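Data first, discussion second: the structure below is written as structure tokens.
Partial complex: the chains shown occupy the same locations as in the complete assembly.
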């Protein structure tokens, strides 16, 4: 395991990691987030007669995954071959899980995290008139595979 | 307090709230997030000889605040007159607090939340080679003022 | 009525119209488009069990309205106070109608047109595996009001 931040050179200056020599490989990552809200707001989310608010959040998350390299300064641009966000209502809010794939020289962890982060913010936006105390927690990587550093996997407690 | 989601019309179709008739007012919002990491990673964040990784995260958060309306589908575009992100190292990670201002017909809660969310993701990006289990929690609104719905304030436990 | 293109100066060079001296006024515009598809595809659009494909198209149109000044080179940036796209299934396809509002020095015709254009393209994208011959027609301004040039209104035949 490295002991220093990969985005800093030996003089301590910020840098983008050079992935020019890394081979293009199939890569996958998944992340999750939990949007905690009170019972009244969660109920309103369900009462919507026609459109499904969670579908809007999913769309926003997918779109954000595609734009991750614009948001995170030292992220490499990547061509995503797949991006998805799943949203499911739980007892105290909404759980979001993303899945992102590419074939490229570096991984898609940041894309997976950006997808759930923006999906969660979109749920906040739609519910904020009812409840400003909504909280986003457990925003974290669930899994990544592909690439030299191998597979990482954590268990979701959500 | 409203009982239904403001972003849905009476037929249940998603909509952008019409703020055409709302007066331009000074508005402020503040949000926070907590980036939890292990002691070894936190130490590496400090060992950096010259540049300050937290400054990069702050910049990324400020830039994200300016682009919130591109990320959140039903957000109104606003001209921010100020956006800031403060980052401070705590016992078990980094605490981020944003402050955003505008003069306009609607508030800047989403901009404040987007700022800390993207700043937190940027810290994850810089530290991920050391620790993939970093977790973002307590992403939430601290305060908003201005506008018809008045002032909201919660106490930070961070 | 002017006899020359407003986006060209007297020497024939392209230019952005200078609206510095124009007062900020409430402005509104509405546009429509017709997405013509065969009966089989239209039926598939309805068979979708849960999400509503037309909601995705509406969201894409609203997002495009907000980014019109990035797409159309000589368009002025404007802060939209409202943007909406309505989609309704008709005998031979889908009719899209947009409504956009701002308070500013120039009108929102291009935003209204961009909204229905991108909503229509999004419907094409979702249906293209079933039918590549889908055609977008009648993409046109329905109404604009506000500003020195007054109100324009055409009757929709859709």
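Some observations on this one:
Chains: A, B and C, in written order; residue numbering restarts at 1 for each.
In the analysis below, a residue touches a chain if its C-beta (ideal position, glycine included) is under 8 Å from a C-beta of that chain, and two chains touch if they have at least 3 such contacts.
Note that the structure is predicted; figures quoted are calculated from it, not measured.
Here 3 copies sit in place, and the number of copies making up the whole complex of this structure is 6.
Note that only the chains that are shown with their structure count from here on.
Centre-to-centre separation of subunit A and subunit B, using mean CA positions: 16 Å.
Spacing of subunit B relative to subunit C, judged by their CA centroids, is 31 angstrom. Multi-chain contact residues, meaning those touching two or more other chains, occur in subunit A at positions 50-51, 56, 59. On the subunit C side of its complex with subunit B, the touching residues are 26, 55, 58-59, 62-63, 66-67, 79-84, 86, 101-103. Residues of subunit B that touch subunit A in their complex: 1-8, 11-14, 44-45, 47-51, 53, 56, 59-60, 63-64, 67, 70-75, 109-110, 113-114, 117-118, 120-122, 124-130, 132-141, 144, 149, 152, 154. Across the complex, subunit A is touched by residues 50-52, 55-56, 59 of subunit C.
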